[in-house]
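Left out: one protein chain. Kept in place: all the others.
Chain nomenclature is as follows: A and B, assigned in order of appearance, with residue numbering initiated at 1 for each chain independently.
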Amino acid sequence: MVQASLDGILLGILFALIAYGMALQWGVMNIINIAQGDLVILGGYIAYTLFIGIDLTLRFKGIEIPIVIPPIHPAWGVIISPIIMYFVGVGLYKLVINKVVDRDLFISILATFGIAIVFQQLMNFIFGADVVVAQSEYGTTMLFDNSVTLPNSKIFAAVISVIYAIALVIYMKKSRLGRAIRATAQNARAAKILGVDTEKVYAATFGINAALCGVAGALIAITLTLHPYVGLPYTVRSFMIVIVAGLGNLPAVAISGMGLGLFEEFADYILGTEFRIGAVFMLLVFILVYRRFKLSKKREYLK
Amino acid sequence: MNAIKQKDLILYSGLIILGLAAPFLFSAFKVQLTYLCVLIVLAMTWNLQGGEMGYNSFGNILFYGLGMYLTASVQVGMFFPLAEWTESGGEKTFVHTTAQYFQGISVGLLVAAIVPTLVAGAIGYAILGLRGHYFAICTLGLGIAAGEIAGGIEIIGAGQGFTTPPFPAEIVDPEARGQFFYFLSFLVLVLAFVFVKYIYGSRFRLILNAIRDNEDKAEAMGIQTMKYKIVGWMCSAFFCGLAGGIMGGLIGYIDSTDVAFDGREMGVFMVLMAILGGKGTLWGPVIGATLFHFFKEGLWTFILGWQYVALGVLIVVIVVYFPEGLMGWLREKYPDRFGEVIDEKDRKAQVEIK
Partner (left out) sequence: MNKLVKLFITSVSAITLALASFTSSFAKVEGEYIVLGSAISLTGKYSSNGVHTQNGYNMAVERINSMGGVEVQGKKYKFEIIYYDDESNPKRAAQLAERLIKQDGVHYMLGPYSSGLTKAIAPVTEKYKIPMVEANGASRSLFTKGYKYLFAVLSPANQYLEVAIDLAVEKNGGKPVRIAQAFEQDAFSQDVRLGILDAAKRTGSEIIIDDKLPKELNDMAATLAKVKATKPDVLVVSGHTKGALTAIRQISEMKVDVPMLAMTHCDAAKLSKQHGKNSEFALCASQWHKNLSYKDNFFGGGKKYAKDFTKEFGYDPPYQSAESSAALLVFKDAFERANSFDRDAVRDALKDTDMQTFYGNIKFGPGGQNIAKPMILFQVRCKGDDCENRVVAPTKWASDKFYHPIPKWSERS
């Protein structure tokens, strides 16, 4: 039980990081990003690439350009992956997302679903469908006379998540861009009138979200396994955390993230592993229905 | 008025004759055509509540999968112990006689139509209280959860999958199975079309449209929106269940997440097809499904491995650039040909107000 609780909490912190990105883009740009989980996996693959290194030769019109990057420790992924992912995010924004920002939410759901499929398939081509892992060789912390084990990689993941989350909060509060993002979230039109380049803000927001996914992905590469097709459960988890916690409420996001992690581990224990993912999705349904009934007493509905 | 009706008559009788003759004309494509019929039914009934009612559901796959499992379970369970059929990797072999097979599948389809309808009615009140994207995500969760849970239930095969009864061996003609399923699906298609067409001429559709355009106002006008929303969903569920039952028999093997509750493919395809053709039109989903199926079968296999990239790009392009679909685009371009000039202006005006 202690084992399950600790596993759940450590996992939950990681989910919360992904969920924070989700909340950010939802709050600022009013889009729901189904490709969130796939961005995470892509981030993980970047860390994995660092871990195995790159050694290939580009041939272009007879000129051979060797590209050799020696393998480095995958933990560097938590720094390098978000940098790359930021540009992926901005690129994605310029390509597709900017066309769905002011539209119906359903359009953003479907469009990002399309993006998710493309990402999955491209990752399948580039990295192969093999399940891969990046070895951190971090060892394990044992507690209570070896009855409870905590892989150091999981602790590392939780610590890094917390650091990034705090850094982001400070950035949002203090920096110019952070203020612009918050202003846009409150009222995009007013922000525009007051001279905020909302287009730039949107691009930056999506980029930051992608960068967060990059961090989370790198951590997942170290703690769990990577596969091109496991993105969707991460999307659903982050969505769930956001609807429980509300938009832009970081402590609540962190708590409900841990709550979800706990719920998963215990569902696994009590219902059996076969129902674990089913339980997550059912929980989503129940939370939505519960909130709907609560609001309908006041003749309101979820907006 | 009469002239149009006559034209319609020619069109419909032409299509029905084509439909009846199709399996003999294109014998090799029978199964493809069966898929097409099922896809059209799914798109058309999704459109009822997605397009007309404005409740974009990813969860109709729930009824489809339910119908599939129910048909197969009833077909087996009527004559043999279901648990023994599915357990231990099908160690025991049971064989349906010809009469048993057809009795089983007809009762099975009946159940597959009724139960999902009731389920839709039962959960409708809770789920349909959600609006917009919350409804979409909730139904997405529902569909996937159903698949995961079905994969844990032993009596319907769990992860082993469920092999549906094979087509009776006494019917030697190898074409018979394809023909049987084709005509079954064609029948359902005709039924669904007649039903949807009937709804399009009824007050019910107007109410659904009112809910889509502004639910609060509709409610203020004295419409019991919840009642109509549930009925609308039940209509979709009825046909989804039937479609699922047919597909189960045709595929011959039910897997919980990949065949029955196939939310990532079928569940999204039905939405996509309806949008491609044009949400909220009678012919839109039909054309959308047909185009989609031809595109998929025609191009798919020539881009081995890249088809999902193509699909993803297609989704993005359709959704971002043609959210109104083919019919919507045509209507905007040639409003007079739809004979809806006045409605059209009204619609445009409304769009501008929005």
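The definition used in the following text is that a contact is a pair of C-beta atoms (placed from the backbone, for glycine too) under 8 Å apart; a residue touches a chain by one contact, two chains touch by 3 or more.
Quick caveat, the model's predicted, so the values are computed rather than measured.
Colleague: Using the touch definition up top, pick the residue from A:Ile54, A:Ile83, A:Val131 or A:Ala190 that touches the left-out chain.
Modeller: The missing chain is touched by A:Val131.
Colleague: In the complete assembly, which of A:Gln121, A:Asn209 or A:Ser256 touches the absent chain?
Modeller: Answer from the full complex: A:Gln121 touches the omitted chain.
Colleague: Could I get the residues of chain B that touch the absent chain, sorted low to high?
Modeller: So the residues of chain B touching the unseen chain are 4, 7, 11, 14-15, 18, 25-32, 35, 88-93, 148, 151-152, 158-161, 163, 166-167, 174, 177, 247, 250-253, 255-259, 262, 265, 294, 297, 300-301, 304-305, 307-308, 330, 337-339.
Colleague: Which chain A residues touch the hidden chain?
Modeller: Interface with the chain not displayed, on the chain A side: 3-4, 7, 11, 121, 124, 128-133, 135, 140, 142, 146-147, 149, 151, 153-154, 224-227, 229-230, 232-233, 265, 268-269, 272-278.
Note that in this section only the chains that are shown with their structure count from here on.
Colleague: Give the list of chain A residues in touch with chain B in this complex.
Modeller: Interface residues on chain A, with respect to chain B: 32, 96, 99-100, 103-107, 109-111, 113-122, 125, 232, 236, 239, 243, 272, 274-275, 277-279, 281-282, 284-285, 288-289, 292-293, 296, 301-303.
Colleague: Under the touch definition given earlier, write down the residues of chain B that touch chain A in their complex.
Modeller: Its residues touching chain A are 56, 126-127, 129-134, 136-138, 140-142, 144-145, 147-149, 151-152, 158-159, 264, 268, 271-272, 275, 305-306, 308-309, 311-316, 319-320, 323.
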